[in-house]
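Data first, discussion second: the structure below is written as structure tokens.
Only a single protein chain was left out; the remaining protein chains are all shown in position.
And then subunit A:
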Amino acid sequence: MAERAEPVASTRSSWSLSPVLRRMVAMPLKDPFAFTGILIYVLFALVALFADQLAPIDPMEILFTKAGKLAANVPPGAEFPLGTTNLGRDIYAQLVYGTRSALAVGLSAAIIVSTVGTIVGLVAGYFGGATDAVLMRIADMALSLPFLPFVIVLTGFLGASTSNIVLAVALLLWPNSARVIRSQVLTLRERAYVEAARVTGASAWRILFVHIAPNILPLSFVYAAIAIGWAIITEASVSFLGFGDSGSVSWGMMLQDAFASQALSRGQYAWFVPPGICIVLIVVAGFFISRGYEEVFMPRLRGR
């Protein structure tokens, strides 16, 4: 295939990389922002994967000093890199294991948000009419719910579990991606190659998923990256407010624990600064990636 081919999605097989997909994979190499973002993601993924090797101590285990006393509020040192909590738990181990729950929350929310958003956007944009009207009214409704209060009420009453937080985030975030993808589909469906497919008798669903969908995949990806960040921040906020999953070790739970145990007045910065920085890094990575993709795929914004 020619390097500078027009976005003529291959009709032979939906698996061969369309030019859009190829550009999507090559983009991070050209944009330093997106490259940094991907690098941060890879780094955290590795930490999550090798958490057991990186932190041999159980994050919830109550530790004792050699003298048999509770190892509470130990300052950072050789034995405990970030010190211990007021109940004698290793903060470094919690930070490392927190990566796992952050990625679990982020990825599951991102997958739901971008899948639902993409399908709704495709269907609403392509079929138009009543289908479009109904789907977009539902989107309006979801967008007029105050975000964090809704998540709090839902998790507060349905039960404080990670899956409920993900559910609430997904319920509120899909309309953003659906709206943008819908407007993109509106322009794509008028393109000549879609018209050509229609004339040759391709079914609506085939046109939608084989010819149009590959071209809006970068957008789905952008919204997935943003959703990862939103879900992690939301999980942290909800945990901080006391509606989090008490059984899991997460950055939000660490911050809540530190706040409730007066780590602030004791000046135990090593307890509550690192989890926040981890959240900032992972959310900023999403911003960087979406910025990079926007500049490549939304030419209006290019060069700014």
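In the analysis below, contacts are C-beta pairs under 8 Å (C-beta built on N, C-alpha and C of every residue); 3 or more make two chains touch, one makes a residue touch a chain; residues count from 1.
Convention: contacts and distances are computed from a predicted model.
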Practice item. If you had to name the missing chain as UniProt does, which of "NADH-quinone oxidoreductase subunit M", "Oligopeptide transport ATP-binding protein OppD", "PqqD family protein" or "Peptide ABC transporter permease" would it be? Key: "Peptide ABC transporter permease"
Revision key, fill the gap. Only one of A:T162, A:S237 or A:S250 touches the unshown chain, namely A:S237
Point to revise | Of A:F35, A:F127 or A:Y269, the one touching the omitted chain in the full complex | key: A:Y269
Exercise for review: Determine and list the subunit A residues touching the chain excluded from the picture.
Suggested key: 33, 140-141, 144-150, 152-154, 156-158, 229, 233, 236-237, 240-243, 255, 258-259, 264-265, 267, 269, 272-273, 275-276, 279-281, 283-284, 286-288, 301, 304
